[in-house]
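With one protein chain held back, the other chains of the complex are shown just where they sit.
Every chain is named by a letter (A, B and C) in the order it is written, and numbering of its residues begins at 1.
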Amino acid sequence: MNAWRTGRILTTVLIGALAVPLMYGVLHLPPPGQADAPAHSNVSAKYIEHGAEHGGSENLVTGVLLNYRALDTFGEVLVIFTAWLAVAAVAGTARQTGHESTPPSPIVDYVIRMLAPFIAVFALFVIVNGHVLPGGGFQGGVLLGAMLILLSLAHGGEPVADVVSLRTWIWLRAAGVLVFALVALLGLPLTGYLFGLPTDPTLRHALMIVLELGIGIGGGAVLGGLYFSIAGVERS
Amino acid sequence: MNAATSVFSHIDYLVAVALFLSGAWILLTSNNLVKKIIGLNVMETSVFAFIVTTGMIDDGAPPLLAAGVEGPFASPLPHALVLTGIVVAVSVTSLALVLVLRIKAELGSVELDEIESVGEHDDSAGPGGGSG
Amino acid sequence: MSPIELLDLVLLALLLTCAIGIARLKDLAACAILFSAYSFILCLVWAHRGAPDVAMTEAAVGAGITTVLFLTVISRVGRREK
Partner (left out) sequence: MTHWPHWLPLVAALPMVGGVLTPLLFRSRPSLAWAWAVSIASVTTLASSALLLTLVGSGPFSYAVGGWLPDYGIELQFDPVSALISPVCIIGLLSLIFSRRYVERSIDPKKVSFFYALVLVNLGGLNGFMMTGDLFNMFVFMEIFSVSAYALVATAREPIAALAAFKYLLMGALSSLLVLFSAGVVFAMTGTLNIADAASRMDVAGPMPAALALAALATGFAVKAALFPVHFWLPDAHAAAPAPVSAILSALVVKAGVVGMLRTLELFAGAEQLLQPLLTSLVWLGALGALGGALMALVQRDIKLMLAYSTVANIGYIFIGLGLATASAATGAMAHTLNHAVIKSALFLAAGAIIHRTGLRHIDDLRGLARRMPVTSFAMAFALVSLSGVPPMAGFVGKWQIAVGALQAGRPAVLAVMIIAGLIVLAFSVRVINALYFRPPSRISVASATEVPLSMLLPIAILTAGCLGLGMTGQPVLEFVAPVIKNLYGAVP
């Protein structure tokens, strides 16, 4: 066992030694919160200045995500779908029977069933109001995913995974990527660039809502799918 | 700006780096695969904390241009980066957990030393064994 | 030292204790729950830092989904770290 013990001590010393240059380097960065630091005076200043009319949304973060740096968000939506692809490729979609999950107490069951619609409405609200209030596609998607997991905790997973066929689940999970790809292609005729949103406010607003819904529903379905695969309740 | 105030003004960066290193310590020294993944998550959230802090501004408002809100706005770019990063972290974590489930099913354990000792016995056939 | 800055320091200290707690605890379920608390505190810190979007996502993902995934795997893999 002492080999393992010395290994631990060695790593502790290595990480302790690593701390010094890291902290020293970070100390020389401009202090956080300084108004004239480069972080606020370069690209971010331009976002804040022209955010509303260019980005098309008061919530600048949504403007950055969907308009200025749309390729990042497309990559992002693809990563979350690839995670489900990976989990399905490794774990397979066969339903693991044999491990019985203890049924929760009726109180928990009732409360979750009561809460679920409110979470869904709140998630939809967060998705649709992503350009005015803090929120957006990701946050809504995560809330939808959390609702799916809560429901499957209450009902033991199988009924929730069986609410729609696996085929529909996969289409829902790919919603984010497909919607984003369509809107990106649409950008070509409208703005002459891929991933470009038109400058006409109402059309841009509509496209952003479509993007948010796609990301939200896609993200929620994928996160639900990840839980189904890990808990072994995915439909085969 | 003597050393004391500079350390105090950079406290957020220092805490983020400290969390990064503690996450690295958990990742490197833990023997249990699930514990390693938790350490990986601690590291990831610490890098996100660092990036959000770069966008922070003293008594500034969140980057929402609602009517009537002035004053310096926090920089929206780091928030967009961290949103993307969080979802990447979930993806990597869920793949890692599924791999752990498969390792447990096929190699019988999630403790690294037990798995390695299993590895030694049938190493004569090389990692691939007979099949392609 | 305005009370808000004091609160910040307390939250940062709590973050560090959570990380050390995760490092030292042998019981994986406790580590997962500590990680959930760690995410919540991080959500509070970011909400104060003027980043509501990120705070909301971190709370829902870090404390919600990741912890549930950990607990599901721990329940099937074994709770005690050797």
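One rule holds in what follows: a residue touches a chain if its C-beta (ideal position, glycine included) is under 8 Å from a C-beta of that chain, and two chains touch if they have at least 3 such contacts.
Keep in mind it's a predicted model, so treat the numbers as computed, not measured.
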item: Neighbouring shown chains of the undisplayed chain, as defined at the top; value: A, B
item: Residue, one of A:Ala37, A:Ile127 or A:Ile217, that touches the chain absent here; value: A:Ala37
item: Of A:Leu78, A:Leu124 or A:Ile209, the one touching the omitted chain in the full complex; value: A:Leu78
item: From A:Ile48, A:Leu197 or A:Ala231, residue that would touch the chain that is not displayed; value: A:Leu197
item: Where the missing chain touches subunit A, by residue; value: 21-22, 24-30, 37-44, 46-47, 54, 67-72, 74-76, 78-79, 81-83, 85-90, 92-94, 167, 170-171, 174, 177-178, 181, 184, 187-188, 191-197
item: Residue ranges of subunit B at the interface with the undisplayed chain; value: 20, 27, 33, 36, 40, 43-44, 47, 50-51, 54, 77-78, 81, 84-85, 88, 91-92, 95-96, 99-100, 102-103, 106-107, 115, 119, 126-132
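Methods note: only the chains that are shown with their structure count from here on.
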item: Topology of the chain contact graph, where touching chains are joined (line, ring, star, complete, other); value: complete
item: Between subunit A and subunit C, centroid-to-centroid distance (C-alpha), Å; value: 18
item: Intercentroid distance (Cα basis), subunit B paired with subunit A, Å; value: 16
item: Touching two or more other chains - residues of subunit C; value: 52-53, 57, 61, 65, 69, 73, 76
item: Residue numbers of subunit B (touch at least two other chains); value: 12, 18, 25, 31, 53, 55-57, 60, 62-64, 73, 78-79, 83, 86-87, 90, 94, 97, 101, 113
item: Of subunit B, residues touching subunit A in the complex; value: 6-7, 9-10, 12-14, 16-18, 20-21, 24-25, 28-29, 31, 50, 53-58, 60, 62-66, 72-73, 75-81, 83-84, 86-88, 90-92, 94-95, 97-99, 101-102, 113
item: Subunit A residues touching subunit B - in the complex, by the definition given at the top; value: 4, 7-8, 11-12, 15, 18-19, 22-23, 26-27, 29, 31-35, 39-40, 43-44, 47-48, 51-52, 58-61, 63-65, 69, 72-73, 75-76, 79-80, 82-83, 86-87, 90-91, 132-134, 136, 138, 219, 223, 226, 229-230
item: Subunit B - residues contacting subunit C, complex; value: 11-12, 15, 18-19, 22-23, 25-26, 30-32, 34-35, 37-39, 41-42, 45, 48-49, 52-53, 55-57, 60-64, 73-74, 78-79, 82-83, 86-87, 89-90, 93-94, 97, 100-101, 104, 110-111, 113-114
